[in-house]
Each structure stands twice: as C-alpha cells, then as structure tokens.
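Just one protein chain is left out here, and the rest sit where they should.
Moving on, here comes subunit A:
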Amino acid sequence: MTDGDGGLRSDAGGGSRPASRNPDAAAAGIRDGAGAPPQPAGTTAVEVRGVDKIFETTSGHVQALDAIDLTVAAGEFVSLIGPSGCGKSTLMRLIADLDAPSAGTVSVFGKTAKQARLDQEYGIAFQSAGLLPWRTVAANVALPLELHGVASAARSGRVAELLDMVGLSDFADRYPDQLSGGMQQRVAIARSLAEQPRLLLMDEPFGALDEMTREKMQAELVRIAAETGAAVVFVTHSIPEAVFLSDRVVVMSPRPGRIREIVPMRLGVDTRRAARTEELREERGFFEMVTAVREALHGETPVTAGPRGVETR
C-alpha cells in the first residue's frame, strides 16, 4: 500500500532533516484531508491569462500559442498533452520564463514569471536529462544548491537525502555516462527537487525511456510529488501517462496551439495522488479516462459539447 510507504518515507525524511518535516506534513495533510482536488485554500501556483506566442522565422510568423488561459492550483498535478507542434513545451517554457509570451501574462505564485525564476520558485526537468557529464551524480544534484550559495555541509546532507529519495544513493560518485537513461532521468528529477520547489515543470522527462522504466518512473514521480506536495506541470504526448499522473489533463490542439479541453481525472474511489498505484493501470476507470482524453485529443468531444474541436483547424 502506498499509504504505508509514504509514512515510512516521511519518517525517514524527518529523522535526517527536521526542517523538512513541515512541507511533508503539510502535503500529507492536503492529501488526507481533502477528498477531492488537492488544493490548499486560496493558493495558485501558475496563472496564465490570454497568452499568445508568435515565433518570428525567416519564412514569416508562426503562431505557437493562441489565447491560452490556464490556472494550476498549488499542489495540483496538471499534464499538458497534444500532438507535436501544439505548443505544449512552449507553454511550459513560458511558465519557466525561458521564453517570453508575445501577449498576455504568466504569473507564478502571484509573481511575474521572470521574478519567479529569479526567486527560484520552480524546479525543472527536461526531456534529455541535461546532466553535466564532468560532474558526478552527487555534484549534479548539488548544482542548483551550489549556484545559490548553500553551504557545503548543508549541501551534502540535502544531496544524500535526494539521492535516497530517487533510490540512487549507491551511485553518488558515478558519472552520468555510467548510468542508464532511466537513472540519469532520476538524477535530473532529484536535481529539480533540490531546493524543495513548490512548482515542478517537466517537459517529457520520460520521453526517451522504454515503457517499463517509464511506468516505474511514473509511479516514483507520483510518490515524490505526493511527498513534497509540489504542484506539477507535466508535458507529455502519452495519454496513459497523463491519465495516470494527473489531477487534470489539458488537451491542446496544434497550429495555433490552443487549449481544446481540460479533462478532470476521477480515478479510483478517492482522487488522492497517493492512491495511484500500479493496480490503477488495470482499473476500468483508468481506461475510461484514457478514452475521454483520447476523444478530446481527436476532437470528438463527448463531454463538453459545442462547435470547438470538430475540426482541428
């Protein structure tokens, strides 16, 4: 059972770092207390209002995003799904302030995206792990802490903790190219969690992994997200992945990228993320949700009627 597992984990965490008990406890409170969507009162992690993104290329303008409105609550797991070129990665990059929107506003925890980036409000993981090959696993995880002036002793303690969390304690002194793709990706996730961000941005982090590793990593991500209570914006093009992980799935259409539909996930008896175990993948409700997302993706909107989504363009 995941509940037992979670309890064990937070006990272990509490023993080694008393300071981190609070977020853990808060996260547990959210999950246990509220039955429905895991949102602490009144906090918004990400707010995207009327965002357009136009790329200037030599052959003219390319409208990547068109009139995007999206709100992600604190502690909520939201997936962005859509075909290639629908701008889902672009949307995530706007939230991360790696690109700037052409119109509209992006705010993260009530700040501008830029201020949130400067204040290190989010952790980020990309499709390629993006580890520095000349640094050991431990030094890679320590990188953000090092850049932000965390003292060496506190750093090594935190790194040990993070590596324990992703199950790579024995590999601390290895170099990235000595690890498998799945292990590298776990290091990248540990790195994104290094500063206990309240928001995690993930751009197809499991895209390059084989199906079995992928499912294992998804389960781990669910566990980690539940443990830390972070909100997650997760870009993917896998429907089962989005359904398994998310509280809500944002379905996007391509060129120009628009939000076609936001599908809430009602998985299992309760929607607590901690309950998303491997068994879930074989439940009826899971397949129903997969079908719902697929239909939204292919434009046969059965839930919300209307003229939208009949034709892709």
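Just so it is clear, a residue touches a chain if its C-beta (ideal position, glycine included) is under 8 Å from a C-beta of that chain, and two chains touch if they have at least 3 such contacts; residues count from 1.
Here is the rule we use: contacts and distances are computed from a predicted model.
According to its UniProt record, the chain left out of view corresponds to "ABC transmembrane type-1 domain-containing protein" among "ABC transmembrane type-1 domain-containing protein", "ATP synthase gamma chain", "Putative signal-transduction protein" or "Transport permease protein".
Among A:105, A:120, A:152 or A:291, only A:120 touches the chain left out of the display. Mapped onto subunit A, the interface with the missing chain covers residues 93, 96-98, 117-118, 120, 122, 124, 126, 128, 130, 132-134, 143-144, 146-148, 174-175, 177-180, 183.
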